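All protein chains but one are shown at their positions in the complex.
Chains here go by letter, A and B, matching the order in which they are written, and residues are numbered from 1 within each.
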Amino acid sequence: MLKSIVQRGKIALGVVCALAMLGSVGACSSSAPQGASGSSDNKKILVIPKYTGLKYFDVSGDGAKEEGKKLGLDVQYIGTQDATANAQIQTITNAIAQKPAAMVVSAIDENAVTPILKKAQSQGIKVVTYDADADSSARTVFVNQLSYELAARTMLDSALKNDPNGGLVAFISASPSATNHRKHVEWMKKLIDSDAKYSKLKYVDTVQYSQDDATKSEEISRNLMQAHPDLKFIISSSVPTTAAAANAIENAGKQGQVYAPGFSMPSSMSHFVEDGTIKAFCLWDPAQLGAVSVAVADQLVQGKITGKKGEKVKVDGIGEFTIGDKGELNVDKPLTFTKDNISQYKF
Amino acid sequence: MKSFIRRYQWQEVLIGLLVIAVFIGTQLSPYFLNYLNLANSSVTFVPTALMGLGLFPIVVLGEIDISLTSTLAVSAVLYARCWEAGMPVVEGALISLAVAVVMGVVNGVLVAVAKLPSMAVTLGTMGAYRGAAYLIAGDAGINGIEGGYASLGSTWVGYIPVPVLVFAIVAFVIWVIMAKTNYGQYCYAIGNQAPAVKSAGISITFVKIVAYVLGAVTAWLAGVVWAGQYASARGDNADGTIMLVLTIVVLGGVSIFGGSGLTSGVVLAVALLFVVQSAMSLANVPGTTQTLISGLILLIAIVLPNLSRLKELIVKKPTTK
C-alpha cells in the first residue's frame, strides 16, 4: 500500500515538473501580448506610494494632488496598506490597466518593481520615481528628495547640532531592501571616516532593522543604549523609527545623553523638541516632494523634458532643478527642525 | 442530485459571491472586464494561490503550516543564486527543489514523528527559514534575473500567462491526489480521526510528511514563479502574506479541524479574492477601505453558515436552566 502512495506521489511530481518545463520551453511568445498602448491627450497621473496609511506618504500624496489641481491634471493617490512588494506590484499592474499618462512611484523594492515599470513604459506610460528609486532603466526620472550625500550630511549635521562634541552613532534602517536607507548609511559611514567636519563622530558597524515598526524601533533603541553605554546618537532614515527612538530615550531616562537626530515628521517629534529631549532633527517637505514629482511627470508627458542629463525643470512656486546623472533630479531642500522653527510646520 | 447540491454547498455560496463581485467590479471600473488586464494582474496572484493549494492537503489532515511563505523565500533566493552563478536552469531548479523538500521533511518529521503541535512547529520554522532566506540573499538580494530562469514567471503561451497555466496544472494535480487517489482518502480519514485508519495499517507519519513536502514543493514553485515574475529575489519575499494564504484555504470551505474541503473550493476562493481585489484596485478604492472589505468578506463568509446557530440559541434560551 505504501508503494502505491509513493508511486502516485512520484507520478504526480513527475507530471508537475514535466509540464512546468514544457510550459517554459513551449512558450510561444516571450512577452505579454500588447494591449492598446499609448496615452493620448491624457491628463491622468497616478501616484503610488510604497503603501498608504503612513502619514509621510499620505502628505506627499496631498502635495501631489495640490500640484495636479494647479496644473489642471487628474492626479489620484492610490495603493493598499499592505507593505509588501507583491501588493505594490498588483497596484501598479492595475494602474497600467487604467491607461494613465504617467505614474509617479515610490518603489518598495527597487528590484521587484522594475519589470512591471518597464512594462508600463513599453505601453507609453511615463514613469517617474520619487522618494525611493527603482532601476534606472525602468523609469525616466527619479525625483530624489535629497541626494544621498546631502541626506547623510543633513543627518550628521543635525546630530552635531544636538551635541557638538560628537560621539558614538548607531544606525537603524527600515529594512535591507530600503535602498535609500542603505545608501544614506553608506554615505554617513564614508563621511564619518573621511570628512574632517565629522571627525568627532564614530559609528557602530552593524545596522539594525526596524521594519518601520514603532514598537520594534523603541525596543531596538533601548537595547542599543544598553549595548553601547557611550552611545550618543541613534540615527535613522525611517520616520517612525526616529520618533520611537526619541521615546525610548525618555523611557530609559537618558535625555541629554542620547539623541535621535534623524529623519522624522515635526508632528511626531514636537513633544520631544519642546521638552528638550531632542534639540534638532531633520526631514524635507513631503508635500513639496509630491508636488515636484507631479510637475516633472507632467512635463515629461508634454514633451517639455526627456530626462537627459543637464535638462532644467522649472516648478512654479518651488524652484528650478537640473537633471543629473542617470535621470536623477535632486530637490535638495532639507529642513532641520529645532525649537525655534518647529511650530511653523503643520505636517 | 440532492446529494450533489449538498456536497457542493459551499462552492455554490462562493460562486454566488463571485458573480456578485464580478458585477460590482464592472460597475466600479470601466477597465474591469478587460481580458488582458485581468490576465496581467492574475500573474501577481499566482504565488499566493499556489501556496493556498499547498496548504490545502495539510489542513485537511488537521494540521497547519504557516512556514510556507518562508519556504517560498528560501526557494526564490536559492534559485536566484543559482542563476547568478551561471548554472543551467534545470540544475538551479533541482537544487532549490531539493532544499524545499528538505524543509518540508523537517516540518513533517517534527509534526508527525516528534508529535509536536503543528502551529508551534511551523511558527518556529517560519522564523528560522526566513532567517535562512535572508542569509542566502544577503542585504541586497539578487536582481536582473532573465532568460530561462525567468521563463516560468514572465512568459506567455499565446494569450495565457504561464504562471496561470502553472496554477491550473497544480490545481489539477492536487485535485487528482486528493479526490482520486488512496493517499487523498487517507488525508480525509486522518483529518476525521477515523479509528479505521490505525487498524488499516496506514502510516499516519508517512502521510503527514508527504503532505508537508507537497506543501513545500508548491511553495518552491511559487518561489520560482516569483523570481521569474519580479526578476529578482530577496530575503523578505512574501513576508507577512501567510494570513492571505490561510484565508484562501478557509474561504475555500476547508474545515480547519480537518477531514473536509475540496480543491474546487480553494480554486473558487482564489478566484473570488482575486476578483474582489482587482475590482477595488482598478477603481482606486482607498487602501483603508480595501483592508476593511477584505476582512468583512472573510467574516461574512464564515459567519453566514453558522447563523443558524444563532436561531438555535434564541429559541433554546428559555428552556435551558
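Note that in this section a contact is a pair of C-beta atoms (placed from the backbone, for glycine too) under 8 Å apart; a residue touches a chain by one contact, two chains touch by 3 or more.
Everything below uses one rule, namely that contacts and distances are computed from a predicted model.
UniProt records the chain missing from this view under the protein name "Autoinducer 2 import system permease protein LsrC", selected from "Autoinducer 2 import system permease protein LsrC", "Diguanylate cyclase (GGDEF) domain-containing protein", "Acyl-CoA dehydrogenase" or "Electron transfer flavoprotein beta subunit/FixA family protein".
Among A:93, A:106, A:208 or A:330, only A:208 touches the chain that is left out of the view.
Considering the full assembly, A:268 is the residue among A:236, A:268 or A:299 that touches the omitted chain.
Between the chain not shown and the residues A:48, A:132 or A:243, the one that touches is A:243. Considering the complete assembly, chain A touches the hidden chain via residues 52-55, 57-59, 81, 83, 204, 206, 208-209, 213-215, 217-220, 222-224, 226-227, 229, 240, 243-244, 246-247, 250-253, 265, 267-268, 270-272. Residues of chain B that touch the chain left out of view are 64, 110, 114-117, 119-121, 123-132, 134-135, 235, 240, 243, 246-247, 250, 255-257, 287-289, 291-296, 298-299, 302-303, 306-307, 309-310, 313.
What we mean here is this: only the chains that are shown with their structure count from here on.
On chain B, the positions that touch chain A within their shared complex are 29, 31, 34, 36-37, 39-41, 43-45, 47-48, 89-90, 134, 139-141, 143-144, 148, 151-152, 154-159, 161-162, 165-166, 169-170, 173, 176-177, 181-183, 186, 201-203, 206-207, 210, 214, 217, 221, 229-232, 234-241, 277-278, 281-282, 284, 286-288, 290-291.
Of all residues in chain A, those touching chain B in their complex are 1-2, 4-5, 8-9, 12-13, 15-16, 19-21, 23-33, 35, 46, 51-53, 76, 78-86, 89-91, 93-94, 96-99, 109-115, 135, 175-177, 182.
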